[in-house]
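For this view, one protein chain was removed and the others were kept in their places.
Chain nomenclature is as follows: A, B and C, assigned in order of appearance, with residue numbering initiated at 1 for each chain independently.
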Amino acid sequence: MSPDLAVVVAAVALPFVAAALTPLVFRVFGERTGFLGTAVALASFGLLATQYGTEGSVALEWIPSLNVALRFYVDGWALLFAMLATGIGALVFTYSPAYMHGQAGLPRYYAALLAFMGSIVGVALAADLIAIFLFWELTSLASFVLIGYYTADDSSQYAARMAMFITVGGGLFLLVGLLLLSIVAGDVLGPGAAFDLATMLENPDTMRSALRERGLFIPVLGLLAIGAGTKSAQVPVHFWLPNAMAAPTPVSAFLHSATMVKVGVYFIGRVRPMLVGEEWLFLFATLGLTTMTVCAIMAVAATDIKELLAYSTASHLGLMVAGFGFTSVYGAETGVFHLLNHALFKAALFLVAGIVAHEAGTREIEELGGLRHDLPVTAAITGVVALSMAGIPPFNGFYSKELLFEAAVEASHHHEIGVLGWLYPAVAVFGSIFTVLYSLRFLSLFVGERPDALGHVHRPPVSLLAPPAVLALLAAAVSVDPQRAVDLIVQSGLEATAVDPHAMHVGLPTSYSTPVGMSAVTIGAGVLAYPAYGRIHDGVRAGLEAVPPIRANWWYDRVVEGLSDEGRAFAEWVHNGHLRTYATWTLAATCALALTGFVAAGAIVPTTMGLEVTVPIALVLLVAVIGAVAVARADTHIAGILTLSILGFMIAIFYILASAPDLALTQLVVETLVLVIFLLVVEEIPERYEIEVGRVARDAALSVAVGATVFVTILVTTDARPDGPTEIARAYAEQAVPGGGGTNIVNVTLVDFRGFDTLGELAVIALASISILTLIVMRGRGDASPAGDDGSRADSTDDGPTADAGTDGGPSGGEDA
Amino acid sequence: MRTTARAIVPIVLVVAISLFVEGHNLPGGGFIGGVLTVTAFGIVYMAFGLDFLERGVLGREVDPGKGPSRDRVVLAYRRLFAYGFAIAVVSGLAPLVFERPFLTQTFVMLEGVPIYDHLEVASALAFDFGVYCVVVGGLLTILSVVGAE
Amino acid sequence: MTAIVLAAAVGALFALGTFLLLRRDLIRVVWGLAIISQAANVYLLAMGGIAPATADSVPVLAGHGDHVPETADPLVQALVLTAIVIGFGMTAFALVLSYRVYEEHDTLDVTELGDRE
Partner (left out) sequence: MTPVGTESQLVIAPMLIVLVAAAATLFLGRHPRARAAVSLAAGVAYGLAVAAIDWYIVLAPGAPGIATYQVGDWPAPFGITLVADGLSAFMLTMVAVLGIGSLVFSTRHLPGGEGRSYYFPLFHFLSLGVTGAFLTGDLFNLFVWFEVMLMASYVFVAYSGGPQHTRAAFWYVALNLLASAVFLLGVGGIYATTGTLNMADLAQRLADPAAYGLEPVPVVGLLGMLLSVFAIKAGLVPFQFWIPTAYRAAPPQITALLAGATKKVGIYAIIRLSFTVFAGAEVAVDLPLPVVDAAIAGDSPLPFVGAALLVMGAGSILVGGIGAVGRDSMEGVFAYSSIGQVGFIAVPVGIAATTVDPALREFAIIAALVFALNHTLAKGLLFLAVGTVRSATGTSRFADLGGLAGRSPPLAIAVFIASLALVGIPPLSGFFGKFLVFDVAARARAGPVIVLLLVGSLLTIAYATRMWNRSFWGARTDAVDAATIDPVQVGVLAILAATIVVVGIGFDPVYEFAETAAEAALDTDAYVDAVDPQNASELGGSSGGDH
C-alpha cells in the first residue's frame, strides 16, 4: 500500500501553518496556546498513524528544473521517528504552559517549537536530498531560536550561537555529501533520480559501486558522518549539546534529547543500507563507542542535573551510532530499538528534571536529595526511567543495550578487524559502567536524606506530571512486553535500516552468552563502584581542570570566540588605512594580471614597431616626460602645479602634431582651468612637504614596474595594430558630411555617431559640479559618530514645506522653480 | 591685469562662441566653446574678484554672509547646467516622436543666408548647445564655489 | 626609434604618476592621478595611429565634396575628447575633495591620515 500524498503533506505542513499563526492565536488564547500545540501535535500524529503500514514515496513538485521535489518516503523507520516526534511533542506542549508560566516572548517560543516539530517530521519523511537538507537546517534554526530563548542572558546566547555554528556548519558538510551523492545518482540512475533518496536506496549496490568507481565513497561517507555527527553531538563536537541546556527545560526534553539530536542517528540509519561496509564499521563503531564512553564519563563529572542528562544523551547517541555502525543485523536492531527506548526514558527524565528545578528551585546535584517525600509520583516515574537508562533488566533500556553488546561481539565474526574485535566489546562495557553510575546518581536525588538547605518543594501541577508519567508508562509497557513493541514498530524500522533484515526477537536472556556476561559485568561493576561515586566525580573534574584541551568548550572558545580577535587584527592589518598600501596592491595586481595575460598568450616577442613617430613628436613627448620628472621633484606646490601645466601644454602640442586640433584646443583650455582650480585650492592649503628617503626605493620599484607594464602593453598593441585606418574611422570620414551634416568629423562623432557617450560625459560634468557643490555645502554635517549622517534625521522624516523652508529653500535656489 | 582682462575677455568670449557655432564643421564644438567661455569668466574672476559679476555688471548687492552655494550667480550657473542637461536630454528625446531612435540627429541646408551663403542647421546643434550649457554652467559652478573658499 | 619612443614616454609618465601617487602629500597624489590619466589619453590617441600632421590628416573635411581623404582616426579623437573632459571633472573633484580632507583633518599627510581612525 502506498502512502497518501495529501495526508503526508498535511502532517508535515500542519505544524508550520500553526507556527505562522501562533502570534495571532496567542493574542486570543494567551498561555493556553500550549494546549493548542498539543492538539496540533496530536493531529499530526493522527495523520501519520493513518499511514501506518504503508510504504512508498510521494512527491510534490518544487523545482522541476533541478529535479528537486518535496519528495516524501513513508516506511516503518520514517513513521517511527515522525510519530515519536509528534507524540513527545504533544506531551511537551502539554507540559509547557505550566512550566513557562509568566515568561515573556511565549509566541516566539511556541512558534519555534511548532516549526521545529514540523521540521522533524519533515526530516523523517523527506526522501529528496534537498528536502532533507531543508528540514535538517530548519531544525537547527528552530533550535537556535529556542536555545537563545532567554535573550538577555549571556550564556543562553553563547549556547545558541554555538549550537547554530556547530549544527548549521555541520549541515554544510552534509550538503556537500548529498551533492556528491546526487551527482553520482544522476549519472547512474538517471537525472530524474539525482536527488531522489528513495530511488538510491532501492539500488544500493549500483550506488555503492558507482561511488567507489569515482573514488567518492570515502568522501561521501566522511561528509555525511560529519553532518550526522555534529547534529547528534558526537565527539569531538559533542559539547554543544550540554551547552544547549541553556534552553528552557521542555525544549531540552524535546529537541536535545528526544528528537533533534537523533536526526543524525536517524539519517545514519536511513543511508545505512546504501553505504554499509568495512569503512562504515570503522567509522561509526569507533565514533559511536568513543562518544558513548567519553560522554558517560563527562556525565559522571556533572554537577547540574540537566548537564548530567545532557552528557548522558550524547553518550546514548553514541550508543545508537555505534549500533548502526556494526554491520550485522544486531547493529541495526540496536540502533532502531534504542532510538525508541532512549526517547521514552530520556524525555521523561528531562521533564522530571524540569519538575525538580521548577519546584525545588535548584538544579545542583549536591543540593538535592530525598525528594521522594516531596515528589512521590515524580520519584516513581524516575525509578522506572532511570533504571531503564542504566540498562538494568527488565527495564526497556536493557534490551537495546544487550543488542549492542551482541553486535560488538559479532563484529569480529564478520570482518577481519584484528584487535578491534575485542576492543569494541571492552569499550562498550567500560562506557556502560559509567552509564550505570550516573543513572544511579540521578535516582539518588529521590532517595536518602533531604539536605537541610533545600527549601520548600512544591507539588507539581498535573499538567507537569502527566507527560513524564505517560512516558514512564510507555517505557514500562515496553519493559514488560518488549516483543510487542518490536512487532508493532521496531521491526518495520529494522527492515528499512538493515541490509539483511529478519524477524527480530527480544526478551530476557534465558541462558548464558557473552553479551549476557557483559551485561552482568557492567551492572555489577557499576553497583560496586557506586559508593566511590564522589571520588570518581572529583577525579574526572580534576582531570578536566588539569588539561584544558579536553574540556568541552575549550576548542570552540579558542577557534570561534578567538576568531573575533584574530579577525579584528587581521582586518586592521590588511586595511591599515594607508593609501600607499592600497595603491601598491592595486597597481601590483593590475600589472601582474596584464603581464601574465601577455606572457600566457605569448604576446611578448621582439616587435616590428608599427607606429610612425616623427622627431617633433618624440621631442614633445620628451619634454612632457621631463615636465613630469620636474613635477615629481618639485619642492613647492606652486612649482609643481606650474610644471604640471607645462606637461599639459606639451600634451596639447602632441595632439596638434598628431593631427587632432579639437583635442589640442580642449587640452589647452582644460589645462588652463585645471591650473586655475589648482591655484585656487592650493591657496587655502599651507605648504607642506617632506619626502621620506626610506620609502623612495620601494616606490621607485613599483613605479618602474607600472611603467614597464605600460611600456610592454604599448609595444605589443602597436605591434598587433593593423595598418591604416579602421573600418569605423573610414566610415566616419565618409559619413560625416552626408550622414552627420558636418565637416568636423570629431564633432560629428561626438554629437551624432557617438552622441550617447557625450550624454554620459555631460552627466559626468553635471555630476562633478553637483558633487563639488555638495562637498562644500555639506561641510560640517558629519557628526561625531563614525559614519553618522543622522544629524537631520528628525526633519528628514518630515520633509514638509514648513520644515524645509529654513534649511532647503535658500540654497537649492528659489529661482529653479 | 585688469586692463589685459578687459581686452582679452571679449575676444575670448567671441572666439568661444564662434568655436561653438562652427564646431560642427571646423575644430570646436560645445565642449571647447564651453570651456573657453569658462576660461573667459575665469579671467574675470582672477582679475576682478568673485563679486564683480554681481556688483559690477549686474549692479546687485551681495550679501557677504551667505555661503557660496547661496550666491545668486552660482544659482544662475546651477540653473544653466540643469537647463543644458535638460536641453540635451530633450533634444535626444525629440526623435522618438518621429519614431526614430534616441539621439538621432538630422540637418537641413539653408541656402542664401547672409555671410555664410549656405548654412546647415543640424539638430545636433541643439544637443551641442546643451553640451555648451552644461559645460559652462557646471564648470563655472565649480570655479565660483572653489573660488569663494 | 619608433613605437619605442611612444611606449617609453607613456611608460615613463605612468611611472612618474605612480611615484607621485605614493607620496605622502595629498596634493601630489592628485598630481599623480592627473599625470596618469593624461598619459592614458596620449596612449588612447596613439592607438588610432599617429599620422604625420598634414592638412589632409586633420579630421576636418575641406568641404562638402565627395573627396574623402584619409584622416587621422576621428573615433579615437572623439574618445579622447570625452576622456579628457571626464578626466577633468574627476581631477577637479579630487582636488576639491582633497581640500575638504584637509579641512576635516587639518593635514595633508597621507600617512598621518591613514593612522587616524
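Criterion: contacts are C-beta pairs under 8 Å (C-beta built on N, C-alpha and C of every residue); 3 or more make two chains touch, one makes a residue touch a chain.
The shown structure was predicted, so the numbers you read here are calculated from the model rather than taken from an experiment.
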From the touch rule at the top of the page, work out which displayed chains the omitted chain touches.
-> A, B, C
Among A:415, A:551 or A:721, which residue is in contact with the omitted chain in the full complex?
-> A:721
Out of A:188, A:560 or A:700, which is the one that touches the chain we can't see?
-> A:560
Write the list of chain B residues that the hidden chain touches.
-> 67, 69, 82, 85-86, 89, 93, 95-96, 99-109
Can you list, in ascending order, the chain C residues touching the missing chain?
-> 21, 26, 29, 33, 36-37, 39-41, 43-44, 46-48, 75-76, 79, 82-83, 86-87, 89-90, 93-94, 97-98, 100-101, 103-105, 113, 116
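Note that only the chains that are shown with their structure count from here on.
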Centroid spacing, where centroids are CA-atom means, of chain A and chain C in whole angstrom | 49
Once you find the CA centre of chain B and the CA centre of chain C, what distance in Å lies between them?
-> 24
Expressed in whole Å, how far the mean CA point of chain A lies from that of chain B is 60
Junction residues of chain C, two or more chains touched = 58, 60, 81, 85, 92, 95-96, 99
Junction residues of chain A - those touching two or more other chains = 661-662, 666, 670, 673, 677, 681, 684, 743-744, 746, 750, 758, 765, 768, 772, 776
Okay, in this complex, where on chain B does chain A touch?
-> 19, 23-32, 35-36, 38-39, 42, 46, 66-70, 74-79, 81-82, 84-85, 88-89, 92, 102-103, 105-107, 109, 120, 122, 124, 127-128, 130-131, 134-135, 137-139, 141-143, 145-147, 149
Within their complex, chain C touches chain A through residues 1-25, 27-29, 31, 34-35, 38-39, 41-43, 45-54, 57-64, 68-75, 77-82, 84-86, 88-93, 95-100, 102-104, 107-111, 113-117
Which positions of chain B touch chain C when the two form their complex?
-> 25-27, 31, 135, 142, 145-146, 149
